[in-house]
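Apart from one protein chain that is not included, each protein chain of the complex appears where it belongs.
Up next is chain A:
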Amino acid sequence: MAAHLKKRVYEEFSKVVQQHPHEEVPAKKLRLTKPSKSAALHVDLCKASSPTDALQYLLQFARKPVEADSVEGVVRILLEHYYKETDSSVRLKIASLLGLLSKTQGFTPDCIVDDVINTLNSERSHQVLAQLLDTLLVIGTQVPESLNMRHRLIDVACKHLTDTYFGVRNKCLQLFGCLGSVDKPLPRESEGGGTGMAAKDVQSIISDYFGDQDPRVRTAAIKAMLQLHERGMKLQQIIYNQACKLLSDDYEQVRSAAVQMVWVLSQLYPESIVPIPSSNEKIRLVDDSFGKICHMVSDGSWVVRVQAAKLLGSMQQVSPHFLEQTLDKKLMSDLRRKRTAHERAKELYSSGEFSSGRKWADDAPKEKVDTTAVNLIDSGACGAFVHGLEDEMYEVRIAAVEALCALAQSSPSFAEKCLDFLVDMFNDEIEEVRLQSIHVLRQISTHITLREDQLDTVLAVLEDSSRDIREALHELLCYTNVSTKECIQLALLELLKNLTKYPTDRNSVWKCLKFLGSRHPTLVLPIVPELLSTHPYFDTPEPDMDDPAYIAVLVLVFNAAKSCPTMTALFSDHTFRHYAYLRDSLSHLVPPLRLPGRKLTSAPEASGLASSVESAQNFLKESLTRVCSVQQLDAPGAQSLLEFTIRDLQRLGELQTELAGTADFCATYLHCQLLLMKALQDKLWSVAVPLYLKQNAMVSGAAAQVLEETYKLEFLYSGLESRQIASIHHVRLQAKALQLVLLARTRRGVEPLLSACEKFLHEVDAFQRLFVTELPHFQDSFVDKLLDIMPRLAGSKPADLVKILQTTLRHSCFPQLKLPEQIRRATAAIIEPTGESDNPLRFTSGLVVALDVDATLEHVQDPQTTVKVQVLYPDGQSHVIQPKPADFRKPGPGRHRLITQVYLSHSAWTARIYLPRALSD
């Protein structure tokens, strides 16, 4: 029996080994076909009776890849055919194939340059010429180091620049752009063309073509220039005037490229002085170009408008005077100066007459305008953003909003000015634009304080039916500064209205009020009695503690009270009780307060938060090094040390939120080790098997738990490096070994053991392959020892293997855990549906019901693919749903929000939902 088994084992293993040479075979086959490929092409091309046939063959040929070492042969054949071919379309295809082939990995195209240049000289067809130049371009970009070759290619380009066909000129200019030498003027020996371009540098050659008759060539010239700029050449300032002229080109592609060009120059020479035509004044170049680009915001083509609007955002050196013009349109009506609605609103507000109804003709024009002073177009920057924000295409509007944001971030005074315009954009017809403008306002909100009338407009958007808009607005309110207590009142009122209209916004509204309160304690103080509806003499009825609106008010007040100690005196008794309740139930919203007659529990937080983080980090490191000494200790000592360390780490994680992820990770890892240690140190389980079933159960449970923990370790934390992952895999391998040993001891049959052994060996092998670079860190560890005796293992019987494993497990040390910079624990908090919902979902069997799921995911990498929703039905059925990628939003770094609908269909049961992190792989 045993002999038979042994044979089987050998057979099994020998099979595995045998398969390796088989895998090599296909590679060899490929090598065999290789010479035949070019040969076949040759035969095909010779066979082709007509150009159409040849073209067909070439097209077929182009679909298949060619290996690097056979490229040259193929190229020769193609060139040979090229010289013979009379049909230009076939030559064109061959030329394009040459370009394609020279891109092949591992093939150096130097050798075919000469051939291509030769063919170029004898070629008559312009299209083919253009294609050949394209091929040269490809070759040139493949070998960017070879200076000699570049000079040759540039020479070729110079020679063909005067071609009558636009395509050829285009390609030549592209060659200039991609290969023209960046550092010094181009040396030119050959006197081709006779146009006297000798000894000119690349830039002036290219700029000659700014005035080409073909718009495509003009575009190519500008693009080539931009390419040179990208490659690090400093463009000369002389081309600025030419570029400005091109801004009024007839063709949008030229204008679009020219806008970029002007922008590049404005960034290169912001401070140089240029004259204003038609007057003696001079201005800075950046201002001049800013005016010109502003002008392009009212261009006829929306592509140019988008481009211009986008570029405006990055011109931050522009003088404030010009910047502010972009928001000024100089209104007039019937030749009388008129104030904008924004100015009127401001005036009304400052005169204390806010929110009175509009009177007839209050927008009536005032003083008479001097007709000679009115300038209708030439004022450049004037009103550029007003136009951009009013544009028909939403792409332009978004670009304008973004540009406003960028400019406002660098200039507080401009931020103040553009506020009104951004607020107006909250009313745009496209949601995307509205959302964008809210986000932008949030980004610049550090610079601004909202006036009451502005706040009023902002708050009006709270009723928007789009959840994204509302949440963006809540976010905005978290960061805004308001000026008066009326503003606070207004905001609170609108937020409460929002709460009643959309109860799902509860958390978001509370959070918003938390920040609003902590930002404006002094403004909240005077309205506290009103907010809490307290009365100096009479007791007022105690409000309902479960009312979300009341909680909202309390959140506002408590957060304000945190930095305003006098406020607590205004609270009534039930407020204190409610405070205690909320502090427990909504601790993230309600801060600890210094209440009279109560001791403040938390230690003084403010005293050096940074240093406490540091000390915590030190503590973490120390405890980890301490753990390293586990090996030297005897079993019970080691165990208790681990236990203490785990406890410490867990506590640390609770105290220091910054280090929670790291501490958690370490604790779990150490827990795994503890479990393994416990399982192994049990002296009992090496005794005869059947007697210790109970003991076995304990050990196998531990092994299973370790396995589970390692999966959690691997997938629940972000910021892991491959070294940590290797450690995790190592622990998992140990757990698997343990399981294998257990299996060998409990199971009588050989077959399952056999396959399990095989699987285990595979895993060891996989570990080795995956973490080759990490292996040096695993000196003397379990894996290291296993790998040492791997050849022996592969040939041994399962029983032997198990024995080896058992000893190795017990005598190997744990690898030390090295900590990466930042480990974040991925978490998912389900906001909706809540667990303890009072009204269970009811649905008719067979029909579908949609359930809104709202969850916040923290530190989840690539949630679109990894996160799934699992629905557990009461009967134990479960069912995993993949949410749509569009359901994930990204409100902040490392944070994702999943808002999706889950369709339930089952018999008439209530459903409880829970959302685990899906374990991918």
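The working rule: a residue touches a chain if its C-beta (ideal position, glycine included) is under 8 Å from a C-beta of that chain, and two chains touch if they have at least 3 such contacts; residues count from 1.
Quick note on the criterion: contacts and distances are computed from a predicted model.
Missing chain, UniProt protein name, picked from "Integrator complex subunit 11", "2-methoxy-6-polyprenyl-1,4-benzoquinol methylase, mitochondrial", "Phosphatidylinositol glycan anchor biosynthesis class Q" or "Phenylalanine--tRNA ligase beta subunit": "Integrator complex subunit 11". Only one of A:D134, A:E402 or A:D464 touches the chain withheld from this view, namely A:D464.
For the options A:E429, A:D546 or A:D573, the residue in contact with the chain missing from this view is A:E429. Considering A:Y394, A:Y581 or A:Y711, the position touching the chain not shown turns out to be A:Y394 (whole complex).
When the full complex is taken into account, the listed residue touching the unshown chain is A:V386, out of A:L120, A:I222, A:V386 or A:L753. For chain A, the list of residues touching the undisplayed chain reads 162, 164, 195, 211, 213, 250, 298, 300, 329-335, 338, 340-342, 357-361, 371, 374-378, 383, 386, 389-394, 421, 424-425, 427-430, 457, 460, 463-466, 501.
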